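Every protein chain except one is present and positioned as in the full complex.
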Amino acid sequence: MVEEFARLDIHRAERTGVPEAIFAEGKTNEQVISLVRSMVEKAGIALVTRVSDECAKALSDSLGTACTVNHNQLGRTFVAKNHNYNPKSSGGKIAIFAAGTADLPVAEEAKVTAETMGCDVTACYDVGIAGIHRLMEPLKLILEKEVSAVVVVAGMEGALPSVVRGLVPMPVIGVPVSTGYGYGGKGEAALMTMLQSCAPGLTVVNIDNGFGAGATAALIANQVARAKVERNKL
Amino acid sequence: MVEEFARLDIHRAERTGVPEAIFAEGKTNEQVISLVRSMVEKAGIALVTRVSDECAKALSDSLGTACTVNHNQLGRTFVAKNHNYNPKSSGGKIAIFAAGTADLPVAEEAKVTAETMGCDVTACYDVGIAGIHRLMEPLKLILEKEVSAVVVVAGMEGALPSVVRGLVPMPVIGVPVSTGYGYGGKGEAALMTMLQSCAPGLTVVNIDNGFGAGATAALIANQVARAKVERNKL
Amino acid sequence: MVEEFARLDIHRAERTGVPEAIFAEGKTNEQVISLVRSMVEKAGIALVTRVSDECAKALSDSLGTACTVNHNQLGRTFVAKNHNYNPKSSGGKIAIFAAGTADLPVAEEAKVTAETMGCDVTACYDVGIAGIHRLMEPLKLILEKEVSAVVVVAGMEGALPSVVRGLVPMPVIGVPVSTGYGYGGKGEAALMTMLQSCAPGLTVVNIDNGFGAGATAALIANQVARAKVERNKL
Amino acid sequence: MVEEFARLDIHRAERTGVPEAIFAEGKTNEQVISLVRSMVEKAGIALVTRVSDECAKALSDSLGTACTVNHNQLGRTFVAKNHNYNPKSSGGKIAIFAAGTADLPVAEEAKVTAETMGCDVTACYDVGIAGIHRLMEPLKLILEKEVSAVVVVAGMEGALPSVVRGLVPMPVIGVPVSTGYGYGGKGEAALMTMLQSCAPGLTVVNIDNGFGAGATAALIANQVARAKVERNKL
Amino acid sequence: MVEEFARLDIHRAERTGVPEAIFAEGKTNEQVISLVRSMVEKAGIALVTRVSDECAKALSDSLGTACTVNHNQLGRTFVAKNHNYNPKSSGGKIAIFAAGTADLPVAEEAKVTAETMGCDVTACYDVGIAGIHRLMEPLKLILEKEVSAVVVVAGMEGALPSVVRGLVPMPVIGVPVSTGYGYGGKGEAALMTMLQSCAPGLTVVNIDNGFGAGATAALIANQVARAKVERNKL
Amino acid sequence: MVEEFARLDIHRAERTGVPEAIFAEGKTNEQVISLVRSMVEKAGIALVTRVSDECAKALSDSLGTACTVNHNQLGRTFVAKNHNYNPKSSGGKIAIFAAGTADLPVAEEAKVTAETMGCDVTACYDVGIAGIHRLMEPLKLILEKEVSAVVVVAGMEGALPSVVRGLVPMPVIGVPVSTGYGYGGKGEAALMTMLQSCAPGLTVVNIDNGFGAGATAALIANQVARAKVERNKL
Amino acid sequence: MVEEFARLDIHRAERTGVPEAIFAEGKTNEQVISLVRSMVEKAGIALVTRVSDECAKALSDSLGTACTVNHNQLGRTFVAKNHNYNPKSSGGKIAIFAAGTADLPVAEEAKVTAETMGCDVTACYDVGIAGIHRLMEPLKLILEKEVSAVVVVAGMEGALPSVVRGLVPMPVIGVPVSTGYGYGGKGEAALMTMLQSCAPGLTVVNIDNGFGAGATAALIANQVARAKVERNKL
Partner (left out) sequence: MVEEFARLDIHRAERTGVPEAIFAEGKTNEQVISLVRSMVEKAGIALVTRVSDECAKALSDSLGTACTVNHNQLGRTFVAKNHNYNPKSSGGKIAIFAAGTADLPVAEEAKVTAETMGCDVTACYDVGIAGIHRLMEPLKLILEKEVSAVVVVAGMEGALPSVVRGLVPMPVIGVPVSTGYGYGGKGEAALMTMLQSCAPGLTVVNIDNGFGAGATAALIANQVARAKVERNKL
């Protein structure tokens, strides 16, 4: 029966395309480089999160010409691919909303993650409940695009995911961000707000976990895309 | 110099008209009755908060015909006045917003408090961020009425005060309510959200403290009303 | 532009089919009955959660023969429908996993919610990480059934959602349950565990929020079902 | 109806004169400079809070002679105005109380905010409950000046706002400060104390939020000043 | 050397006269009665705290005429003495301050404890920082009486001990009380305030621990009284 | 009556001799120097706590030959006296217990404080509950010396104050220390333990507050010493 | 390989003899009875914890003469065995220490658990750090008996396990108990104290988890007993 476990595991990789990710924080450059090498060899692609500029440079220098690399400085991500790794678009479509400058690193981490999983990502980074009418343009856009999931990144009071979920027909994944100060300031207020929200269809990942939110949104979107394709084949 | 303290104290009573309030929870009926009697005698009026139905009945029975009494069952308040206590309208105008059934006791406590201080109170109890367009009617109403302060009562995620403050020109006093369940469910999420709000002009009182919110709003409104009258006298 | 808001709102109802739900806890029977009547009139169907046996009886007695009613005692839910309300299956398929007796009320709340949204729900209530090999049967079942999302309900240590997500290709929604005692015993340990989980594709709702989890899973599944149907139409 | 939202928004700016503020902490100098430029262009004035000396220098260097700039080092604020921006006094009057050296940055942030909104600010920075008789002079001063609101900044035990509110007739806005150490030392004790205070008319902003407190006090004071003027016009 | 431990123990009993106390909460009447009997036999006197009316009645009934008993209903204490137990006044003098009705049970528990240790206790139960001038009379009284320690009982914001300590020359023991509601409402705000207080000479016991506060105050006062007597003997 | 407040204040200074202390942390050297100068001028002596080596050097350099200065590096204290300030011994006697290297800075802060108040301090820094028999020598010592109060400094589990109080006849003041790591590691475990202790006669100051503990112990001891002297005069 | 999992599971049951336990709290009598029946049938024995008197009576009535039952009222445990279930003594020896009346239910739960696992249990329920010399007798006893593990149950300050571990050569398992009140009063102080303890060889289970502590101690003791026996066989 463990063969089944193993088989499941292979199925998972095949069907979801979630790349294993390396959390760089607290690891030495050497450890990160070694993990990236082994992952690229095994899977053709490696996604590193929470990567410092200095570590990204070490990665670029070390991997030399062996890989195609891509460093997103704002999102603190680093992607390395085999030259012959040729990912196809999954057809999945998601959107990512963020309200302020401080939310961008987390939003970009989610974006890179979903793109690595083959998704088309619509990023709307200038929204916020302070000026609710500014939500209209991005909402119209994502309805036209027919995205399958929306990631909403929000710090401080964290009310945006709940407001967005009240206005769109697809699932929303809230990501609390550790900006702010004072009581509840390290993302706790935002996390609590999202969990207390009375908007069904809103689920939450941990504070600052852009990777998890992007992966979940892409998982949903790729499932929908696959459903369209499968039927189409008939 | 202590005479000055004393004088200040008298000034406060004269100018603010904040009635001393009796918090009935955890007191025996006998204690509450005795405090009400002495306060009515001294100040002409007594406001009791967090009064149970059973205690309100005991108060009514005991004060008999000596006072004019008023029990607000929903708001758990009880007001007793000397028959010859004849409070004048202060001219102050405030509004109170609440979103759900569970918020009404706290909203009513605020309402009775402000009315006891002579204010005209506009209560809007059917608003909420889930359906933001439902905010429009009450907002128009309070702008026409030119209220001087808005109390916004909100439990669970507590995002309403911040949204309201973003749409009106007067100060907003947020009251977190201890409804909800799970992480942050006893009003903590709402309190955090309000404190984290980036809307300047929003201040907060403790969880369930309708009395404090109503008193502050009335204090502001009465000050504005007095300003109009004073100038008028010239 | 507010017309657009309004239109969005209608779209949402049409497309997602999430019934508004009434949280009965802390409301009087009269309040609940009145809300159910008005919702059935407006939407054809009403879902009540956290309903006591005594309140369910009052609802049954009051709604008499006007509605088709359904009380799930274990899940503390009550559904009332117009006789002419004839919900179609959405074609969406989800699964719900739970490990122990104490998790069943929350799991059933999720189940009723998803069924109300037209989903086919596979309930697997006898799984747990203590005996991991007991997971095999239900996992095979949901892979064969091709469910689009899995709700995993877990109290105490809350490790089950993470384990399940590691073995299946679809998104998992974790629901912490407020069982247990001592440090972290009111669902906090389970909530923390799920948020800390390194399994991407796992998102979380608040402690005991079966309704939110069921609604999200159904939202995802119905989206996938719609995708199949839409393509099919071509 | 969204036009109304928009109109409200304009009304708010016109009537309250709350300048949008830029929270500099966690932003690059480039981001802050860019935001200031755009805000000055749009609104004639920009208020930056939590600005480091180094960032303030970059702002001064960059904005060169295009603006009139004002850096308050103690309060960590930076104000930039168009040369032709000519703010009128609002006629509003507030006071700011603080007890110790550690409270001054927050008090100054409140002061600059209120001044930017056109208020006359009376700062009393040498008060404290340890020597209550030292409160007498400032209290007499603000009663003579007839200020409309008092901001009270307090760290550690945070008892000063409650004491002040007990002695003056106008609303008090308490600002907890993150000084102190040990249990409750990062402003939590002060926040709790202020929320628990039994002095009605005291409301609270988040820990260290001088900007919010100053803005609220000025909002109240400007409202009172406007009331006087409006009546005066008749 | 353990003999020394034992000797120390005897010394402690002889010199401090702190009666062992029985915490009745969570014990059956039978357990309490049995403990009281054995303690009276051993030590001549027994002090029971947190005793319900019903348990006090059982104690009175059971101990019959064998003891002199004293039930303080407000303070929830019960003292039983051998008829031939004839405690002398220690000559120690303390004061107990409390601000509100809700603080009285804890204050009375402290009072009975100190009296059981032979102290003369001056109880001042009508003080509070809301009306600071009302502190003057009791302060004068305790200075005239030359008490050696002051117990200050305070709930909610808990600022009274710090204010009192700023005005008197003797040590102050603060007792936070679990009254209040909302954030910090179960005595935590009061505890934090007292620990954060910058008034040296103020120490704290746990929330509601009137027994510990009374015992400490009596310990200090009896030490002072003994010092006077010892010198007097010379 | 405020004259009485003032008089009280003078009485306090005269009788208790608690020097005002300057908390140096978070202040600039310039601020500290200025405060020390003014305090020495006013009171003859100034006690600075939490002083860094670098600040102490600045103080020494600045105060030059104008004062007698004393820097305790371990205790992070700095005392400056007028050359003609000639403090007399108060006759008070206290002891200070500490268990480990990490507790010494707090213990020394307490020691310097009490010495500044004229006390004779017996410091026992090599005790601990791990080897309870090592407590015997210091306990015998303080019994022989007849100290009037014991300060017990303890981090991590914080059990020492309770054990000591169980073995000695005088009041014990516990000081939790912010050493340790993990759950409860920043002094919270020690604070909780001390507050939960069932040993009456043990009171507590805030985490790391050596100053407050030393001042309270000295206050008690000086009171006892004064009692002896007063009687002696007769 | 899953066969191996299964085999492991059987090994575990065979070698450790830990009976599965039923946590009765929050289950209906019917659920408990049904679980007990099935477990007795499967394993010959069932251990129920947290059983109310009323539930125990229902169990006795229902199981009638089919089982041998044993209800420990103080420990809230219920054991049911097949008449032909004949457990042998394991030869393992443990001790259980508790300090006060309030700790006894948890201590008894541990005792019954270990006895069900075949251990010989020495219960010492009259120890405590207040009177450390009272520890001597039980310590001598368990050294003579050569127990292999000691369970120490302690509420409030929770210092006893650390003290005991400092005096004995075998591992100690601490069980915090949810007695006490105020800050840290629901077992948190005891839990923190035990985790912070610097006594290596002390490990901890959750608050009130007598079952887990008893099972672990028995596991250790049975292992030691088996080691003796195994060697003996050679």
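Letters A, B, C, D, E, F and G mark the chains as written, and numbering starts fresh at 1 in each.
One rule holds in what follows: a contact is a pair of C-beta atoms (placed from the backbone, for glycine too) under 8 Å apart; a residue touches a chain by one contact, two chains touch by 3 or more.
In this text, all values refer to a predicted model and were calculated from it rather than measured experimentally.
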item	value
Residue among G:Gly44, G:Pro87 or G:Pro171 that touches the chain left out of view	G:Pro171
Which of A:Ser90, A:Ser148 or A:Asn209 contacts the chain that the document leaves out	A:Asn209
Touch residues of chain G, complete complex, unshown partner	1, 4-5, 8-9, 11-12, 15-16, 18, 21, 113, 133, 136, 139-140, 143, 148, 166-171, 173, 191, 195-196, 200-207, 209, 211-213, 215-216, 219-220, 223-225, 227-232, 234
Residues of chain A (touch criterion as defined above) contacting the omitted chain	2, 5-6, 9, 25-27, 31, 176, 178, 187-188, 191, 206-209
Absent-chain interface as seen on chain C, which is shown	129-132, 156-159, 162-163, 166, 180, 182-185, 188-199
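Rule of thumb we're sticking to: only the chains that are shown with their structure count from here on.
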item	value
Pair joined by more contacting C-beta pairs (B-D or C-G)	B-D
Centre distance in Å when chain B and chain F are each reduced to the mean of their C-alpha atoms	47
Where chain D touches two or more other chains, by residue	1-2, 4-5, 9, 131-133, 136, 166, 182-183, 185, 188, 191, 195-196, 206-207, 209
